[in-house]
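One structure is given below, represented as structure tokens, and several questions about it will come after.
Removed: one protein chain of the complex. Kept in place: all other protein chains.
Labels A and B are assigned to the chains in the order they are written; within every chain, residues are numbered from 1.
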Amino acid sequence: MATPPPTPGLRKLVRNPFFILGLTPEASRAQIEREGQKLLSMLQVGFGEASHYHTPLGPQRRTAEMVRHAMAELRDPSRRLCHEVWAAYCPPPDDCAKPVGSHTPDQPDPWEGAFASFGWRMS
Amino acid sequence: MHESGPIYVGIDLGTTNSSAAVFDGEQVTPVRNATGTALTPSLVRIDGSGRISVGHRARKFLAHDPDSVRGEFKRLMGTRKGLTVASNTRRPEELAAELLRALRRDIETQVGVAPDRAVITVPALFELPQIAATREAARLAGFTEVEMLQEPVASALAAGFRADHSHGHWLVYDLGGGTFDVSLLAARDGFVDVVGHDGDNFLGGRDLDWALVQWACEQIEREHGVVLSRANSAHTPILGKLKRALEDAKIELSQVSEASVVCPDLIPHPDGARHLELQITQADLEAICEPVFARTVDVCQRLLAANRVRANEVERLVLVGGPAAMPALKKYIEKALGIELARGYDPMTLVARGAALFAASANLDARPKAPAPASAHRLWLRHPAVSADLKPHVVGRVMRADEQGAPTQIKLSRNDNNWESAWVSLNQEAGFIVGVELIARRSNIFTIAAKDEAGNPVVVDPPTLTIVQGMSLSDPPLSRRIGIALASDRVQVYFDRGEPLPARRTFRHHTVETVARGSDTCLLKIPIVQGEFDRAHLCRLVGTLEIPGTGLKTTVPAGSAVDVTLELDRGGNLTARALLADSDQVFDEVAHLLVPEASVDVLEATYQRSGNRLQELRKAAFRHHQDGDFRQRVETVARGLDGVGRDIEAARGGDDDAGLKARRMLLELDAQLEDLDAEIQWPALLEEAKWKLAWAAHWQQKYGSEHEQRLFNDASMAASKARERRDAVELERQVGLAYDLGFNAFVRDPQAWPSLFEQAAAAVDNARDLPAAHALVADGRDALAREDRRSLERVVRKLWNILPATHKQRRQAFESGLR
Partner (left out) sequence: MSAAGLVLLCVLLCVALVAAPIPSSELGDPNSPRARALRMSELRLASTLTALAVFILLTLYVLGRGGGLDAIAILAGLVGLALMVIHPWIAVRFILIPLGQVRLVHTISSLGGYPWLRDPTGGAALAATLALMRRSHASELEIEWIERQIQGRPLRGAGLAASGLLAACRGDTETARALLRSVEAFDSERCPLTAWRIALEWQMADAASSGDWQAVKRLVQHGPQPSRTAVFLALVARRLTGEWVTDQKLVRAWIRAPHRLDNLRLLQRALRNNEDITDTPPLHPLVDLSEVAANGGSSPQVAAQALMVGFVQNPRAGVPKDRFFRLVDTWEQTLASTSLHTHLSRRVLALQANHSAEELLEQLREQLSDDLAALARAHDLAIGEATGSSGSLRELCVRKFRELLLLEVESTATALASRLQKLEAQDFAHNFEVVTHWRSFLAAREIYEHAAKLGGESLRRMAFPKLEKQLNRLALLALSRFDERGFADGIFRFLLWEAEAQHNEVSAAAYRHNLAAGF
């Protein structure tokens, strides 16, 4: 339930309305309304396939609020144009399957007994 | 009458008049009350024995028993204020509930069912507490599920619903009894959008009435030498009577060109009460009302400008509300905006109609739910109830799909037999998606057919579904921006105005102070504010999420990450949640606030303060030779303040609404004053920067090391860049830096410490520890006489330590603990 918010600075990419609706920047207004409406219905009915969307930074969870917001954003031509710029690049899903932040530096040799070495039973 | 189809109910809960409308998928019909009209006056009467009458019946008592009748309670929704009606005290929402109950009865008489679900409209600028109060009123009136919609959006929806598919903009202008709303619609690609709306919560027919009262008072003073004042509570009943008479005259003037006002024994006079007789003409009315009209035009122009639409691009102007009947208004607006009026809309019921249409979009069928036949297979269907799109999708799922004889294939066919879908098989999740085709501007009914595995037809529930084609607005938009106030007095916007509801958003913040685990003195506050201002302190605080030290699992040091989630449901109910990222602890206790009551004394004090600020500004404007535009803006604020002064007077006379209005106006004027202040301070800041830099440069040249001089040059360069950008904050920072460098050099001067000592000694009376300070000053004088620099320096340092530091402190908006 608690997915951390996207890193500031990446919101435009990760929460891009076109990605959320699964549409290309060329989509017509009718397509946007139709697709949004369909996704909302699918989410309400609980279709698994609607629960995630693809972004260049990996799959993200989709919620009804996001879809609604995305539709509203794309209704305003000027705002839509800005989002179009950000939706220009989306590699096919398998290229970007790696989710953000999966890179963890490897920890060499932790020593669980370190506190016990000093005689402390608890840390 | 309506047994077959669904019924959607919309209610316009007005300040002066309320109305309701029902929509059956094809037609919107206004609901008539017992007197046969569509309008019910928003009046509630409670008599001595507690009996309640509403609407026209209450109105009858207005003339001879005004104390038992109460109106205009809508304006006080969300305040804690108890309203006294003939020795009964009721909260505003209780009175509103009586009104809603009466409307509900009228609907029942007309359509045969008492509605459980409805849409109720609220002014666009209502804030969360007011909306919550309206919701509570609906609950008290017996509605189980209600949604709120902004009035301008409702009238826009009603005006645009059956629009022909043209391109262009429309303006919907709603001047009501107490509120003014205007919304801008755009028709594009066959879709009609509400592009924006604006308004003034405290502007309406009421202001016209008071302007008339003012005018009448002047006449009375001239003729009878009697001064009537709103601040004098003894005059309140007289003025009330006068206002009612004038309002009637105003309404009369919508039909005729001259009206007379007659009130027997109205005017108190030392020689005995006198009659009032006044003649008022169209021309008088026009002149009196013009300032109010002008204000509405300002708001319209503001809205157009904000959306970059020129007036000549607006195709239609729809007038809504009581005053829209005034010929003077129509003439004025048409001329001032240069837009032709659209005809054919009933200005009094448009809002209720829009609400009914929205009820359909939101799928709020007013009928109680009917039980399904036992043999049928349940389908879980989702589709838009109203769709602008001609080819929407219907999504569904079969419940209990693993049962014997459950459907495996689905087909939809439109009832006019001109369209049907192919047979669609269910997917693994027992769901299906069917794209349907609609007939434009009609209510489209589809029959659902189903087959099981063996190909036998299956009965499903529901057997049909209805989609209305027309302008739709499935999600109510948020009326005012909501965000979190940050410690830097900025606002992190969570939801902008117009945001479709429900909405949820999460942002990551960081704490600015350390909250110790278990400490009862530490408290992390997360203030939630509503309003359009960039500076948090100007916005309205609508709730605070608090994280107490006593509830923490671990100490939360400054700089810790906090994920704050705000969530608004369809009705604008707010919930907030803070997750401490490190310890995984969640807090969601929000202290909700009411609309703060406007105590007259507090208002008065704020008013005085603003007045002083205005005087300062005037002086500064003179000093810095500000241009005409600036002065004009100052004068606009001055006029606004005058209005506030009058409202405060009225509030003293017992008019609570005027008090609320004064409060809001003061807030807005404060924002304007602050803008003006910032502007006027710029030259002062520049001047200060200039002498500080010059002073510092002087000492740097004399005593500065090479390194220091380089730093100094960097700082003054950065300062001049900041000056070019007009970045006051950065300029102050850089100048401060340069000044400190200069000071560093200055203390190397042999005369520095003596002069610093004199400065400190001059301020000694402010010291925290007076005896010690005086002793130190004496020591210093000794050292000065002995020319002992070292001890003098020591004395000065000690003095500095006990003198209170003077520093400008940034405002920490609502004590916000986040950045």
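Just so we're on the same page, a residue touches a chain if its C-beta (ideal position, glycine included) is under 8 Å from a C-beta of that chain, and two chains touch if they have at least 3 such contacts.
These figures come from a predicted structure and were not determined experimentally.
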Touching the hidden chain in the complete assembly: which of B:R618, B:R733 or B:R781 does that? B:R733
List the residues of chain A that touch the chain left out of this view. 7-13, 56-57, 77-78, 80-82, 84-86, 88-89, 91, 96, 98, 100, 103, 105-123
When the complex is taken as a whole, what residues of chain B touch the one chain not shown? 167, 188, 307-309, 486-488, 510, 512-514, 516-517, 519, 521-522, 553-555, 557-559, 582, 705, 707-708, 711, 714, 718, 721, 733-734, 736-737, 740, 743-744, 747, 768-769, 793-794, 797-798, 800-802, 805, 807, 809-810, 812, 815, 817, 819
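The rule is simple: only the chains that are shown with their structure count from here on.
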Could you please state the distance in Å, as a whole number, between where the Cα atoms of chain A are centred and where those of chain B are centred? 32
Which of the residues in chain B come into contact with chain A in the complex? 188-191, 193, 195, 380, 382-384, 387-397, 429, 431, 433, 435, 474-475, 477, 498-500, 502-508, 563, 579, 581
For the complex, which residues does chain A have touching chain B? 2, 4-5, 8, 28-30, 33-34, 37-38, 40-42, 44-48, 63-65, 68-69, 71-72, 75-77
